[in-house]
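After the structure tokens below, expect a handful of questions from me.
Note that this complex is displayed minus one protein chain, with the remaining chains in position.
Here is chain A:
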Amino acid sequence: MSFASNDSATKQSAGIAITAEEIAEQGITASEDVARYALYLGDDALMLGQRLSHWISRAPELEEDIALGNIALDLVGHARFFLTYAGTAWGKTEDDLAYFRDEEEFRSCRLVEQENGDFGQTIARQLIFSYYQHELYSKLVESQDETLAAIAAKALKEVQYHQDHAAQWLLRLGIGTEESHRRIQEGLYYMWPYIDDLFHDDDVTAALPGIAVQPSSLRENFDRRIAEIISEATLELPQVDQAWGGDRSGEFSEARGHILAEMQVLARQFPGATW
């Protein structure tokens, strides 16, 4: 980074950070097992990024529009890293994996596919997912797989902000007015049945000790931290049954097809299109 003297408040620089292009070009090939795990992480980020991008031009205020758009872009960035890396195992590009896989080939969890609903429902989903992702990346930075660790280190800084954004809004909606309290509480109830999905160990994670983070190991911290912020926001911790099913081997929600239809239509109608 340059420290050249320049008193403009709008001085810009790209900064130094890992890029998806570098992962593609550095010639490292992910093993089949690592690639399957990278798909879990990449697909979650991609689906949520796509979901959140629907808020652009629809958020309650211009400033919030940009905040949600930034978060969506960060998530698409994470997806690019993980999908690029996964693709090295199969000779595929990030675009091959994002645009030319069908519903049943995605490995995202059901939480990120849930409807945006109102702002409260979106913030409830953001809260749960960013708290989960924060725990996940905090451990993934210690992965023995250097590429996964480098991606996690970059993404963790972004997720720290996503988490803060969700928590700040949870507090304001929870403590705000009767109406905002009711809506954020309903949002939490709506999203809560999909939490267990996030913490299932399976054959993919079990095959990668020291490389993958075992999802169940994140549960204790997640439960404690999310209960704290929900209580601070004067909201009640939902006590509801978890949705049936929910491993990543093919169980998915009806919403997935709709998300993919919109995300993939251009690339499939005009293969190889650039813009």
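Just so it is clear, a contact is a pair of C-beta atoms (placed from the backbone, for glycine too) under 8 Å apart; a residue touches a chain by one contact, two chains touch by 3 or more; residues count from 1.
Operating definition for what follows: contacts and distances are computed from a predicted model.
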Notebook entry, point to check: When you check the chain that is not on display against UniProt, which of "1,2-phenylacetyl-CoA epoxidase subunit B", "Serine/threonine protein phosphatase", "Carbohydrate ABC transporter permease" or "2-hydroxyacyl-CoA dehydratase" does it turn out to be?
Noted result: "1,2-phenylacetyl-CoA epoxidase subunit B"
Note to self: Can you say which of A:E63, A:E146 or A:D241 touches the chain missing from this structure?
What the structure shows: A:E63
Item checked: Touching residue (missing chain; options A:K92, A:R172 or A:R225) -> A:R172
Check: Residues of chain A in contact with the chain that isn't shown?
Finding: 1, 3, 5-15, 61-64, 66-67, 70, 161, 164-165, 168, 172, 177-179
